[in-house]
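The other protein chains are all here in position, but one chain of the complex has been omitted.
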Amino acid sequence: MDYSIDELISVCISRQIEDHEVVAQGIATPLVAAGYLLAKMTHAPDVTFLSAIGQALCRDWAPLGVATIEELWIGRGLLTVSFVQAACDLLPRFGPKEFFRPGQVDPCGNFNNVYIGGSYETPRLRLPGSGGIPDVTVFEENVLLYVPRHGRHTFVEQLDFKSGLGHDTQRRAGRGPRYLVSDLGQFDFEPQSGRMRLISLHPGVTLRRVQAKTGFELLVSDKLLETVPPTERELKLLREAIDPLGVRTLETLSGAARRERLRALLQKERLQLSEGEFHADRHLF
Amino acid sequence: MDYSIDELISVCISRQIEDHEVVAQGIATPLVAAGYLLAKMTHAPDVTFLSAIGQALCRDWAPLGVATIEELWIGRGLLTVSFVQAACDLLPRFGPKEFFRPGQVDPCGNFNNVYIGGSYETPRLRLPGSGGIPDVTVFEENVLLYVPRHGRHTFVEQLDFKSGLGHDTQRRAGRGPRYLVSDLGQFDFEPQSGRMRLISLHPGVTLRRVQAKTGFELLVSDKLLETVPPTERELKLLREAIDPLGVRTLETLSGAARRERLRALLQKERLQLSEGEFHADRHLF
Amino acid sequence: MDKTKSLDEAVLLVQDGDTLALGGMTIYRRPVAFVHALITRDNPPQDLTLLAFTGGFASDLLVGAGLIRRSRTCYFGLETFGLAPMFTQAVREGRLEIIEESEASIACGLRATMAGVGFMPSRAWQGTDMLRVRPDVMTICDPYSDERLTAFPAIDCDVAVIHVLRADRSGNAVLGGNPTIDLELSMVAKRLILTAETVEDELPGPIDLPGLAVTAVVHAPRGAWPTSCYPAYPIDGEAILDYISACNAGQFSNYLLTSWIQ
Partner (left out) sequence: MDKTKSLDEAVLLVQDGDTLALGGMTIYRRPVAFVHALITRDNPPQDLTLLAFTGGFASDLLVGAGLIRRSRTCYFGLETFGLAPMFTQAVREGRLEIIEESEASIACGLRATMAGVGFMPSRAWQGTDMLRVRPDVMTICDPYSDERLTAFPAIDCDVAVIHVLRADRSGNAVLGGNPTIDLELSMVAKRLILTAETVEDELPGPIDLPGLAVTAVVHAPRGAWPTSCYPAYPIDGEAILDYISACNAGQFSNYLLTSWIQ
């Protein structure tokens, strides 16, 4: 069965989730949301979500949306908290598993979501900022990364700014990222050196291509595997139950192409809304 | 109209409350609860309660109870918080007005709710403890005291333990108690010395009697007044609306007499419960 | 995940030397049935540190039965019903070590533990005698204002027992009233036991305590008696007065053996 790269990434994310875990999800990360929901519908039914949107511990879920993204979480919370409580109490206490999307990542899994190029004061590109990344990566055990568009601009020898702590000599608790998935392959971090290591190539991707698109020298596992493609069931769940709109595709696009896709998705979503499909269980409306 | 000393104390407490204030109430202080509710029903309709029982900001109220004391607050809260939030965030932020009942009080309004006599390790009498007193008296502007049974065991030259901070040289913020009411009179604290000063004798009480029952030298105001007795309306509200059971009388009793009164109140309360009087607006039952 | 256990199984989770926390407050929603089963189990645990926001009826039973070596609460008594008799007696006789606490010291200590830091700063206690009897509590200098602040140390908890109105099999729970410090206790305890008036398959949200950290869920109807479980039942004031009378007459042990009828 044919699949797209966004689907493969969400499936890889799903496979990193174990049952009974607490998983946290940041904002604007539909590939991660789709992956978590896929895990819940397959091998991890007792996973608990800690959602940035809605600020709640959630067990239930709704299909992904754009204008209606809040439907995924609000009103479904087991326990709703303030973000102050989440940042000070819940995140340190539960140390959830979380996938982050770095703006830049270095060979040891340090990463950057603050700025790229120029100086801090007048950067070439200011990124949105670090969110909770410099807070939790300094103590968490379960940090994972994903990069929807693998390129030398993202995988760099030297970060412009270190907002996410990797396998770094400055670390005093927790551990650096355990895993990274991109549109080209899957990676872990070699225990001794803490350096990024290719462990699996996605079907059709060559080692040479991965190395060419990585801005530093890549370790390669002795037992390099090929990523197992999505199963028919996984694809069916992603396409029909979890994300019929296709919100997950947004992360593989940028600029004007992304905004075009957004307009199309918004139209489709509005149509569904007017047909009541999304309203079925919205008891609050 | 005849009145009892518990009623006079609650009326004095009520008269210290201003409209729009936040007032906090500790546990086992029915004279204070009665006073606050009386204020709300007379001159301070917009007072907000911060209740130790139920841990909520409340606008509504129910009549005082013993076995059903939780009815007064739970289910009526505008905003229910944990006691951790209350102690760390709300109490410092809102600095509510609060009446405390000291186990001992010294001439400068420092007070003690920890132990009396003997040593800290093996006290003659261990009191329940300090609750939030050493937390809020160090910064609050609106600390007030009440003593239902004025005596030399309570008003002492030297405390066994200072858990409540008065007009003390060690103070760095806030101020010591502004006011104290006992069963004999009303007091303020002289601004220069910070010493307790009699400003009003309750009807029928002599200055000599107050001094004899106070274990330190008492300042007396140049304009010593007589406490204005409760009005008919105040008494009617206390007896019929706020505290028909008479829970407020408990604080004027001790030991076996108090336990006898408790048994009588519990019987009366149970009778009312079975007749549904307390259940009228208990929608949660 | 089904976490239900019997009361007899659950009381075995408390071990010698543990810091044992009790949920609820004074005479509201205390885990009394659990405490009674703990006291009457074979080889009840010894040398416990009691942790509670307020000590009340259930805590007094533990002190009377001799399970508690030291107590950390900001209040220990029976509210309108008076002093806690076994506590008061044990302190007078020097048989109970007290770690003097206040609302702020407990609140800050729990927040420090959740945050994974050693302390939380506060204005509380400065100028009072509290610091004198807690020489372990340090005073620090605020690096921004140079003000002296109290550095309340993190509070550890081995096992917490919380009585709740409703729980589900995975340990999600609705308290019913008086949140006190139960959510925070549930987050710092290494083992967490819920006793519940009712146990359902799955509670719908919103709930008050998440089941994530729960070790055991015990069905214990009227498990807070004679303290209240709002709104299921009020305080049984007569039973509390009977307890005080028994203790005042030196009959604590008999009370446990003969008077435990609801």
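In this document, chain identifiers A, B and C correspond to the written order of the chains, with residue numbering beginning at 1 in each.
Convention: contacts are C-beta pairs under 8 Å (C-beta built on N, C-alpha and C of every residue); 3 or more make two chains touch, one makes a residue touch a chain.
Treat the numbers as computed from the prediction; the structure is a model and nothing was measured.
When the full complex is examined, the chain removed from view is found to touch A, B, C. For the options A:Ser82, A:Gln158 or A:Thr231, the residue in contact with the chain missing from this view is A:Ser82.
Considering A:Pro123, A:Gly151 or A:Pro229, the position touching the chain not shown turns out to be A:Pro123 (whole complex). Of the residues in chain A, those that touch the hidden partner chain are 27-28, 30, 53-55, 65-70, 74-75, 80-84, 86-88, 91-92, 114-115, 118, 120-139, 161-165, 168, 170-173, 247, 250, 258-259, 262-263, 266, 273, 282, 284-285.
The omitted chain makes contact with chain B at the following residues, 20, 22, 46, 48, 57-60, 76-80, 88-90, 92-94, 139, 173.
For chain C, the residues touching the absent chain in the complete assembly are 115-123, 138, 140, 142-145, 147, 149, 151, 153-154.
Rule of thumb we're sticking to: only the chains that are shown with their structure count from here on.
Chains touching both chain B and chain C: none.
Set against the Cα centre of chain A, the chain with the most distant centre is B.
Centres computed as Cα averages put chain A at a distance of 56 Å from chain B. For chain A, the set of residues touching two or more other chains is empty. The multi-chain contact residues of chain C, meaning those touching 2 or more other chains, are 111, 184.
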